[in-house]
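Yeah, one chain of the complex is gone here, protein chain that is, but the others are all in their spots.
So that you can tell them apart, the chains are marked A and B in the order they are listed, and the count of residues begins at 1 in each.
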Amino acid sequence: MMEKPFEETLVAPGHRACAGCGCILAMRLALQALGKNVIVSMATGCMEVVTTPYPETAWRVPWIHAAFENAAAVASGVEAGLKSLGKSGVKSVAIAGDGGTADIGLQALSGAIERGHDFLYICYDNEAYMNTGVQRSGATPFGAWTTTTPIGKVKRGEDRPKKDLPAIIAAHGAPYVATASVAYPVDYMNKLKKAAAIHGPTYVQVHAPCTPGWRIDNNKTIEVARLAVLTGAWVLYEVENGKLNVTLKPPKRRPVADYLKMQGRFRHLTDAEIVEIQRMVDEQCKRFGIE
Amino acid sequence: MKLPPGAIITEPGNSANYETGGWRSRKPEVDAAKCTGCGLCSMYCPEPCISKSKPAVVNYRYCKGCGICAAECPFHAITMVEEERT
Partner (left out) sequence: MRQMLNGDEAAAIAAKLARVNVVSAYPITPQTIVVERLSEFVANGELGAEFMKVESEHSALSACIGASAVGARAFTATSSQGLMLMSEMLFVASGLRLPIVMVNANRSLSAPLSIWCDWGDSMAVRDCGWVQLQCENNQEVLDSTLQAFLVAESLLLPVMVCFDGYILSHTAEPVDVPGQAEVDRFLPPYRPKYKLDPEKPATMGAMGVPEYYEEFKFMQQAAMQAAKEELVKADNEFAKHFGRKYGLIEKYHSDDADVLLLTMGSLSSSVKEIIDRYRRRGEKVGLVKVRAFRPLPVDELIEALGHAKAVAILEKDVSFGSAGALFLDTAASFINVDKAPLMIDFICGMGGRDVDSLHIKEALRAAAKAAKAGEVKKIVRWLGLREKLVGLEE
């Protein structure tokens, strides 16, 4: 029995995530915040695949993967099962990517929230179906290259705005909804702790760059995630019982071009297209009271 | 070794048996003099394979050489160097 490296981490090294993967960082930080008394129900996706190639698992907490669109349904069954057995002190946590949440997973999530289960849902948002090779999802931002929104003569990248998932969940009346970023790990972990402590359905969406999918160097993960926040492209906020609280207002909001120009998936953008994206970001920031 | 039903894995964290250190082409080197032990590298490491200590210590068995630690260290105490392999 070999010695456990980094014994305290609940997501062990040796997983097959890419070098510089923002999402596995989001996983490790999440478990650090939540502790060992959780049961994780995970959807098919990058994180599921890289952490559990049989016979190996990176998870040091109980963990189940059932299918792609049902992390929330499985997690709600876990919660109901524990409740029925009179077991307390264990939190049911559902984890899925943006694809498994915004698109195929939305129904199950909606149902679980509506039923009011005591569970925490974490969406790790790398803005496309990365595990299958960078196809667009409903969370892919406007203008981004993906393999299903390629840059061609007739069409140039994603032509739809990013689906506003946190707003959808807040509209369900979930007691706590928050956005986070791997570049702001303390903020992320605090939000998770807060969410987990609430008895009811809570939701945290963490922005987590994908180095191959966003076409960035492996060491740029945190920098890019930080720029998303500092340019207002990704806003850090909470909605607690319907009340909005922006947790980080960038003091001197930087132009979105600073964020876009770091990433190969936006390399094709013309100046005019960047202006359009800036307008969308400005509109978003206005809604959040960010200057 | 008979398999348990349903592909259940009962040894938590046994992915540690797979040493991903072989993936990298560059490796981080910590300058102990510059390192303050702030732990940011440890916080941001995806694996994780760098400790929060003064100085930070890299576990080269798992380090994939992504370079986030070097990029994020506020004191520029970490440099990525080309790995010599035979």
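The working rule: contacts are C-beta pairs under 8 Å (C-beta built on N, C-alpha and C of every residue); 3 or more make two chains touch, one makes a residue touch a chain.
Here the structure is a predicted model, which is why all the values come from computation and not from measurement.
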Listed residues A:Gln32, A:Ser76 or A:Thr179, member touching the removed chain: A:Ser76
Touch with the omitted chain, as defined above, among A:Trp63, A:Tyr203, A:Trp234 or A:Tyr259: A:Trp63
Sites on chain A contacted by the missing partner chain, in the whole complex: 36-39, 41, 48-49, 52-57, 59-67, 69-70, 73-85, 87, 90, 92, 107-108, 110-112, 114-115
Absent-chain interface as seen on chain B, which is shown: 3-10, 12
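Here is the rule we use: only the chains that are shown with their structure count from here on.
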Between chain B and chain A, distance of the C-alpha-averaged centres to the nearest whole Å: 23
Touch list for chain B against partner chain A, complex: 7, 9, 11-20, 23-24, 43-49, 51, 59, 61-62, 64-68, 70-72, 80
Complex contact set, residues of chain A against chain B: 2, 4-6, 9, 12-22, 24-25, 28-29, 51-61, 182, 185, 211, 217-223
